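The complex appears here without one of its protein chains, the remainder shown in place.
Let's turn to chain A:
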Amino acid sequence: MTSEPILEISNLRTVFRVRGREIAAVNGIDLVIRPGETVALVGESGSGKSVTSLSVMRLLARRIGVIDNGSIRFRGKDGKTKDLVTLGEEEMRQIRGNDIGMVFQEPMTSLNPVYTIGDQISESLRVHRRLGRREGVEAAVGLLDKVGIPDARRRAGQYPHELSGGMRQRATIAMALACDPTLLIADEPTTALDVTIQAQILDLMQALQRERGMGMLFVTHNLGVVAEIANRVAVMYAGRIVETGPVAEVFKAPRHPYTMGLLKSMPRLGTASEMKRTGAKLPAIPGMVPSLADLPAGCAFAPRCAFARDACRQAMPALSPVNDHHGSRCIRWQEISA
């Protein structure tokens, strides 16, 4: 884990320009991913986790979403490190699908309904490696086989609507891995799937990552998934990373009230009947995620935080180091514990 990072995001700020106003969906985040490492980006809807991943791919809605500040240093397959923020569009296009693969949330809508699975999987090979159509289809069959789709040759000739949700997600994974990327970005890849299929897809992604030594940025709101797949976790709230560290440490001893709240509100196996008997409710974080257009002055979580003091409402707390690899954006991290 001490090898050179393949992705180094520093002070990234991504804004959306809506009706003359600028709203920062991602506001100064730092994130490092090393080869073979999985970093989970966790947060509620609107926390900026998907915008972060789309910023890395530079696939934000054009003219609306803009990277305003910061750098995204990425080391490609050629070993050269480039800043993706300032890269030209054509160079960026050559990185997409080739050096960085991406898996999206909805396997139903992220595949084009009018082209065959095989055609769509082989497309990045045709684009980046100039493979012919026939070689491309052969490669696609191999990839489908690799991601555990039985009868791969027949499936390659089918259209997305002929496959189940789990199979379609396997196909999109095959698509993302076609050109052997060094970084895989997975934006809630299991959210739309049944629980049993979720576990299979996670196992598959983990196995493929180990085999290829890729770095992986895994975006999710599901803490159970984080525990299963990630080495490190970064918890996002209102466009900022509020806590980051090794998964085991953060889960065992969270140092930010928001992380603590998230972990507490996770139902645990075996407690359901107990809670039903005693009439207890699943603990929830009170209040709502603030609107990004209307953030409070100090810590964005302060209005919902049981530990908040006046000082919290005055200035945004800095990310303070709990130890070498664990940080918390809370001024009271030393006092609080779960």
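Following the convention adopted for this analysis, a contact is a pair of C-beta atoms (placed from the backbone, for glycine too) under 8 Å apart; a residue touches a chain by one contact, two chains touch by 3 or more; residues count from 1.
Note that contacts and distances are computed from a predicted model.
S.K.: Which of the following names does UniProt give to the chain that is not shown: "Inner-membrane translocator", "Heme lyase CcmF/NrfE family subunit", "Peptide/nickel transport system permease protein" or "NADH-quinone oxidoreductase subunit N"?
M.R.: The chain we cannot see is recorded in UniProt as "Peptide/nickel transport system permease protein".
S.K.: Just one of A:M102, A:L223 or A:L262 touches the chain that is missing; which is it?
M.R.: Counting the whole complex, the residue in contact with the absent chain is A:M102.
S.K.: Return the single residue from A:R93, A:K146 or A:K264 that touches the missing chain.
M.R.: With A:R93, A:K146 or A:K264 as choices, the missing chain is touched by A:R93.
S.K.: Among A:V127, A:A253 or A:I336, which residue is in touch with the absent chain?
M.R.: Result: among the candidates, A:V127 touches the missing chain.
S.K.: Could you list which residues of chain A touch the chain missing from the display?
M.R.: Listed in rising order, the touching residues are 57, 59, 93-98, 101-102, 104, 106, 109-115, 123-124, 127-128, 159, 161, 172, 175-176.
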